[in-house]
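As you look at this complex, bear in mind that one protein chain is not there, while each of the others sits in place.
Here the chain labels run A and B in written order, and each chain numbers its own residues starting at 1.
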Amino acid sequence: MKSELGELLDARGLVRRFGGLTAVDRVDLHVSEGEVLGLIGPNGAGKTTLFNLLAGQLRSDEGTIRLLERDIHGLPPHRICHLGLARTFQVPRPFLSLSVFEAVLVGARFGRATPSRSPASVTRQCLARTGLSSRRDDPVRSLNLAERKRLDLARAIASNPRVLLVDEAAAGLNPAEVRETVDLLRDIREAGVGIVYVEHVMEAVLDLSDRVQVLNYGGTIAVGPPDEVMRDPRVVEAYLGRAAESADGGGTGR
Amino acid sequence: MTDFLSVLVSGVLVGTVYAYMAYGLGLIYGVLRVVNLAHGAFLTLGVYVTWWLHFTFGIDPLVSLLVTAPLGFGLGAAVERTLVFRLRDSPPVTTLLLLFGVWLIVRNVLYLVFGGTDRSLLTSYSLESLALGPVTLSIPRIVVSAFSLLGFVALAFVLKRTWAGLALRAVAQDRGAAALSGIPVDRVWATAFGIGSALAMSAGTLMSLFYSVTPEFGARFLLKSFCVVVLGGLTNIGGILVAGIGLGVAEDLTAFYIHTGFRDVVSFLVLVAALVMRRVDAEG
Partner (left out) sequence: MQRPVSRRHLVWTGAAVVALAAAAPLLTANPYAARLAQLLFLNVVLASAWNLVGGFAGQISFGNASLFGVGAYATSLLWLAGIPPVLTMPAAALAAALYGAAWGWPCLRLRGPYFAIATIGVAEATRIVANHIEAAGGASGLTLPLEQDIGTVGLYALGAVLAVVAVLTCDLVRRSRLGLGLVALREDARAAAASGVNVAREQVKAFALAAALTGLGGAYYAQFTLYVVPEKVFGFDLSISLVLMVLVGGIGTVSGPVLGAVIYLILEQFVLASLADIHLAAFGALLIFIVLMEPRGLAPRLVQAISLIRRRFRRPEAGGPA
């Protein structure tokens, strides 16, 4: 049954256990065309594990994942990428010995093909969108953290995804860089891509998201429009209470 | 049936030596995350030193354990301090190549000192055997097996009950956290490499009781050690003991019922199968 909202990704009842610990506990998640779903929660809430399940890097113990109406549960990561789901990594995992151009070309040549465009032209366009054109011939190892994060995004969008999982694209960046990243994600969303956005930098995720889903101890505790969710007492208690506890750790960026 | 039983028992006896021979490799990997490709060199060296002590001074192989174990510790710690530590943060394959270089050099030295001919030693009890009902057991195998088990018990004691053992296990668990809690990681690494090499050299001593040796001795037993360690689970003492015995039995059965020449094929194929099935490298 096709949803009229143009549902791209629909995961239901996902469970993943590590030994006795349930890292992801009966989580439902869906994202539609041109929608940004913000995924927040304290450290260890299961966000990155959830990403690994969706992208096929880990197999869920229970639950179903459908991408464009197609069951992708148990498929290997490269197949899921070919079907239109791309991801970035919390710690960017760039191909250090390649040039910036080649690193993005990996996504363009091996990912989901962009119709009637050559991989090289897709790569050039992705570099332009992420502001890396001037660095195209530099080795990846010469990039700084902000540039590596943008490179990771460029590599991901070069594989022409319908759904993009973004893992902390703004963490560790200065305010100007955060703004650039938000603009870039907005631009990607305008093209109809559905984005699932994990982020600790609250202003970025609240600014960008159409809906926000809050995880705690592996389970969903709230989901809905950003302002509504942030007023939810359970969220205030679980998320912000927890953040206040570890406030001297910093990094919640306010 | 009697044949089968004899083969089985002899497989078990050899298997305990396999386990003892392999343990050092697993220990070094567990603590340093280094694959000691020079393991075969230490095994071979152990056999030669034992042979030489017996040939020159008539020293009983079991007595020369008192020489080979400390010697192995010293040599191993020296290799770690002079070479391995320089590659501490390099990809693991680099260290593998480095230690392969060490192995080549040791092989060459052995050729220069002892030549390429087969050396074997004969003690008063080498040819003795013991009849237990229908099964006949060779005395050297029983003795060697007993010493291997003894070595295992001693090792388990050191790892579980002493401060040094605790430090080794802590570094194996998490190098960063161990360093933060004040454990001198550098010394622990050298110690682990030393213990691993001491185990290998003393295993060589035990093996001298029923194997002859050439400088090429190490290669076969290096692969068998890998096999045991991968099957048994790297540093899991119990697992390694079971895996060693399993391999010993499988080999002896193959040699007896299929073809003596295929004895080693079994262990090498089991090694590959074990590696592929366990996927030890699975990324976290």
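In the analysis below, a residue touches a chain if its C-beta (ideal position, glycine included) is under 8 Å from a C-beta of that chain, and two chains touch if they have at least 3 such contacts.
Being a predicted model, the structure only gives us computed values, none of them experimental.
For the chain missing from the display, the contacting residue among A:A120, A:L145, A:A191 or A:V236 is A:A120, taking the whole complex into account. In the complete complex, the hidden chain is touched by one of A:R155, A:R189 or A:R211, namely A:R155.
Contact residues of chain B toward the unshown chain are 35, 83, 86-87, 90-94, 96-98, 100-105, 107-109, 111-112, 219-220, 223, 226-227, 259, 261-262, 264-265, 268-269, 271-272, 275-276, 279-281, 283. Against the chain not displayed here, chain A makes contact via residues 55, 57, 76-78, 81-82, 86-87, 89, 93-98, 102-103, 105-107, 109-112, 120, 155-156, 158-159.
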